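For this depiction, one protein chain was excluded, whereas all remaining protein chains were kept in their positions.
Now for chain A:
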Amino acid sequence: MSQEHPEQGSSSKRRVYPQQQYDFAAAQPAGYSMPDPTQPYGASASPSAAMYGGAHAIPSPAAFQPHTANVQSGAFAPPPGTPGSAVDPPVAPGVAGGMAYGAPQAAGAAYGYQGLTNQMGNLNIGGGGAYQGGAPPGAAGGAHMAAPTQLNQIYNTDLLQNFPPPISDLTLPPPPVILPPGSSVTGNPDPNADSEFMRCTLNTVPTSSSLLKKSKLPFALVIRPYTALRDADENVPTVADTTIARCRRCRSYINPYVVFLEGGARWRCNMCNLTNDVPSGFDYDAVANKPRDRWSRAELNHSVVEFVAPAEYMVRPPQPLVYVFVLDVSVHSVKNGLLATAARTIKESLSRIPNVDNRTRVGFLAVDSSLHYFAIPRKEDVAEGEGEEGEENEWPEPRMMVVSDIDDPFLPMPTDLLVNLSQCKGGIEKLLDSLQSMFAHTVNPASALGSAVVAAHKLIANIGGKIVCLTSTLPNVGQGKLEVRDDKKALGTSREGQMLQTASTFYKSFAVECSKTQVTVDMFLFSSHYQDVASLSNLPRFSAGQTYFYPGWIASNPEDANKFALEFSEYLSQELATEAVLRVRSCDGIRMSAFYGNFFSRSSDLCSFSTFPRDQSYVIEVNIEETIVKPWVTFQAAILHSTASGERRIRVITRAFPTSALLQDIYASADQIAITTYLANKAVEKALQKGPQDARDLLMNRLNEMFTCYKKDLMTTNVGASAPLQFCTNLRMLPLLVNALIKHIGFRKTSQIPSDLRSAALCLLSTLPDKYLIQYIYPNFYNLIFMPDEAGLPDAETGQIVMPPCTNLSGEHLISHGLFLIDDGQVMFLWVGRDAQPALLQDVFGVSSITEVPTGKTELPVLDNQFNERIRNIISKAREKTDAITYQHLYVVREDGEPALRLWATTHLVEDRVEQSGVTYHQFLTSIREKLNS
């Protein structure tokens, strides 16, 4: 992909389309100019800053972060003017606030940005005492907080006045974690783990479970152990000397928050307060054979470190990576080209499969109504790792053995079915080349996938590894056979929940079997008919794999083939860890109570992963069992695993959070992104147990509870008769995200979504890392004709493509002559308005009229003009990632085009009604307010 387009000379100007100029004037009186990047008073003013409801003036639009305001010194800027006085009489609460600005803006740029902010500030104060004032310094946290540390302040926002929601909040970092000075043992300024690795729903931890219960906020950790698919893209320090200091009692690892005692001879564990001896090699550099400075040790300076583990941490020597490909060779897969594409992709990616020490092994198994094993003979005279190239023709032919006993599959021969990748590369390539021709004339519609997985498991059970299933047929014979149970009439009813559950217990019980033998099953599903994703996804779910669903995939469509090839190649190249276990430890009185994600819970606090994927995150619910007396608590996640290169390692992620006994501190430091991640996982669990209706109810109830609690206990100001809907500023995106989640394809109330799509969406919702999860719930929406001049071009300093600002996902922004991009991280829509100008169409698509614009799955043509290049840059930038394998399809949607496609695209506009039964976000908020005030 072409990320790095050289700028086409600074003189080339953005083309302005006549309609666009016309609309500047037309759009203003309509009143939705606030969030529109075309506002005449300076394009740099970000909508979020302008709409921010806090009374204190923010000098810079980028500086919206009330909770960061000088927490250390405890000072905050007094509000300009007198809060709560002068209310502009004609301004009514609600959207009217936004509308009222239509007039002054249209009158020209008479109001400077600063003036506008002040106006907005006053306006919101009038709306309902937006500024509550901070807690007095020192009051927070009781006696032990006597230090000058002050926790985050609570700020109120009136959600109905702060409308449309300032979506730039979604990309903000979580509320800062404010630890008392000197809490870490070294002078490292930032000993806390990055919020990317671990985030907590409550960045200030309540001291008692009664407070937690009262707050109605969930208490959970979101853990994402890896932030890149490959080690090269990650920067985690390694402790290589195998001196691992751990607490004798609670087994936690030494970290930046311990205390050294007795001149450094002993250390006190920050979790359980036990005093431990410092191990003998701790201050000694075994490589250079001389004493070393203790304070330079990585585990005391960084809270994400990787220890190289000694032999005590191994049950057996680190296993080699093993991949068994289970290929569907029934007529469906041959016809839609899956077999050929998969074989070609595997062949092309053989060199990308992690294989540093030449131990990686692969095996192939084809399945229709019988099992086809392939013996790949080893060529004796070829030396390891060299000499295969150029001699491919001399490789002996791979042999195929067909076993038709699918009820009790067995291995036809003991060797050669699982071969060393380096030693047998030529034979593997030969096999992959011939696969398509072997099965080209098959007419067999059956698939014994279950039996094939059992056979593949037999093949690798003594080593462990990955079973990669690629299938486009419903497994209809053999073990774990499934039936078509897709009942269109049941969709949208209470019976829908059953279709999300597994139809055969085989897929669960076999997942347990896989987990016992360190085997992971990954599913790549391609059916254009019902495939029972709900049942099949259980194998990956409980064996730490993933389900990848390509509905209606067909290789003759170059976009489909390209997407799968790119994703599968990325998938194969990720550096897998094997035989992993994850355990999270914390201080006394805190217990991990529930675990969400794809893995098997081997004991009450131990998650086991046969192989550890790098693109998933996990949610762990936390319980407070005893009152916490410490001023701050630490959480430590440790992942013991074997790397792809055959080392046993422990990745330790430590984070500390302050505690408080005050409800407002808890709310002021709550992290809306983490809460949404937790709620999504919780809702997925509910949907899988009971059905989407219960999941929606759960989301709604949790949100209502928070609002009720906030209103009852934290709104001290007299709100008057108008009764605004107030919530704390750091959580002001939460209602939007919950509303978007309720409208999400996984939970939406509708009878239009096939259960396969729904199951696949639920799989994603419970595994995506927060960054992609939020995008999946609330997609990025770019207005491509009103974007800033620099958008779509490489940044002068970093060389990265600048993305245009996101717009609120509301249909009112879809102006009829516009061009828009909606990107939910899984699929992208390029929306072409019905009145799009011919010049625009010419530039982007190279066609002169809207009827000629190609719709559906496609790619943009490469044209020699800057606008086309910028849009292509933006699209490829949106697809560029180092921490996920997804490559989004691009759908071009014409406003006057195919209704189904248009409807699909508009269901992503989650601030509007989605399908027949939904409510707009504004109505959603109003209904919460009514419920709250009744």
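Following the convention adopted for this analysis, contacts are C-beta pairs under 8 Å (C-beta built on N, C-alpha and C of every residue); 3 or more make two chains touch, one makes a residue touch a chain; residues count from 1.
Throughout what follows, contacts and distances are computed from a predicted model.
Q: Which listed name, "EKC/KEOPS complex subunit TPRKB", "N-acetyltransferase domain-containing protein", "Large ribosomal subunit protein eL14" or "YALI0F12001p", is the one UniProt assigns to the chain that has been left out?
A: From the listed options "EKC/KEOPS complex subunit TPRKB", "N-acetyltransferase domain-containing protein", "Large ribosomal subunit protein eL14" or "YALI0F12001p", the omitted chain resolves to "YALI0F12001p".
Q: Of the listed residues A:F600, A:F707 or A:F867, which contacts the missing chain in the full complex?
A: A:F600
Q: For the chain left off this view, which of A:F542, A:F727, A:F747 or A:F867 is in contact with it?
A: A:F542
Q: Please pick, from A:L274, A:V356, A:M401 or A:V512, the residue that touches the omitted chain in the full complex.
A: Going through A:L274, A:V356, A:M401 or A:V512 one by one, A:V512 is the residue touching the chain not shown.
Q: Contact with the hidden chain only, please: which chain A residues?
A: Missing-chain contacts on chain A: residues 505, 508-509, 511-512, 516, 538, 541-542, 594-595, 600-606, 685.
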